[in-house]
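In this view, the complex is presented without one of its protein chains, the others remaining in place.
On to subunit A.
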Amino acid sequence: MAGFEPSSLPDLLPLYYRRLFPYGPYGRWLSYGGVVKNYFQRREFSFTLRDDIYVRYQSFASPQELEKEMQKMNPYKIDVGAVYSHRPSQHNTVHMGAFQAQEKELVFDIDMTDYDDVRRCCSSAEICPKCWTLMTIAIRVIDRALVEDFGVKHRLWVYSGRRGVHCWVCDDSVRKWSSNLRSATVEYLTLVKGGPDTVKKVNLTDPIHPFISKSLSLVEPYFREYALVGQDILGCRESWEKVVALVPEHILLLFTLLQEFPKKQDSVQRWELLRNKMDKHRVRNSPGRWLGSEIMLQYCFPRLDINVSRGLNHLLKSPFSVHPKTGRVSVPIDLQKLDHFDPFAVPTISYLCSELDTANEEEDGEKENEMEPMAKRRTRDYKKTSLAPYVRVFEQFVDEMDRSRKGELLKRSDLQRDF
């Protein structure tokens, strides 16, 4: 699937937007059942065009209009913003203070670069199958909390196309949340704190909040395979010194870890040694009582970018937008098969277009589809490519929202009949 060239985008994008982009479910998603007046019309879209030209405050009368514009402009990247008090395209015509972001999905952005201090395999924008586990853990932890703690139903998890994942929480009530409530939520979900100047970034104190213990039970099953074997965090002196730096001085004196570590064979054994020592010296209410958990969390716990979640008007790359650097499509992730999700198996735009070409050649002889309307042809088009399973995940998500909206409506009309 390699062989994507950023320079080929101008040739590939028109094809992608004409024949592959799933406009149907996409429009259905952002219309939210048409319950609120002009909801879709007041939504901001922004396009990044060739040469990094950035066009903000685009808005459209209908999903069809959006489709037309996308096919005309062929944007390198599409971002989705908030639903405003007025149509964003007319934001200059209303009084400055009156133009306000009113609603938006609660979004999370988890970016692999934020884990650079605890990844040994890659750095900055690179990812590999080894560190991808961090994203899997992040999704497990955040998604559980969203569902159980925050009582949220509709979450769309999306691969960003390069080095991270996004989450769109779409429940009606959540879209109305204030930015204050959003930042409180991110803070609740944050355990790793501090920048390069903080060595120990996770500090637990008694009592351990249920959120933390439940998160820990999700992190633990991955820790051995991911951190000890995969990342080999106690594999050599340089990297175990980073771990030992997290051990408070008063305990370190008792442990003599640095003398004993070299005698052990690998990370797994060294971790056992550390754990045993801690169990022996565990003192109630002393700092360091939770050291093992703290280390696990510092190496594995999700790191959220609060600024993306907090601001209602913050833009986030749209699902099914192509990542201009990697060419990979930003596709929804099926949580049922989360552990099998492989970012490297996500198709690039060039691969999809070549699939389409092959399929067309096969069909060329038949010539019967010429009379078919465009729309029908397009649905069939993406089904011929490896984009199909991802679109199916997306459709299931939108269907589920439709279903629960219908349930709501029924309930409400039942109530009315009672009167």
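Criterion: a contact is a pair of C-beta atoms (placed from the backbone, for glycine too) under 8 Å apart; a residue touches a chain by one contact, two chains touch by 3 or more; residues count from 1.
Quick note on the criterion: contacts and distances are computed from a predicted model.
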TODO: Mind telling me which option in "E2 ubiquitin-conjugating enzyme", "DNA primase large subunit", "SKP1-like protein" or "Uu.00g038260.m01.CDS01" is what UniProt lists for the chain we can't see?
DONE: "DNA primase large subunit"
Task: Option touching the unshown chain, where A:18, A:200 or A:264 are the choices - done: A:200
Task: Per the touch definition above, residue among A:71, A:113, A:269 or A:404 touching the missing chain - done: A:113
Open item on the list: Could you pull out which residues of subunit A are in touch with the chain that's been left out?
Closed with: 51-52, 96-97, 113-117, 148-152, 177, 180-181, 183-184, 187-188, 193-200, 207-213, 303, 305-307
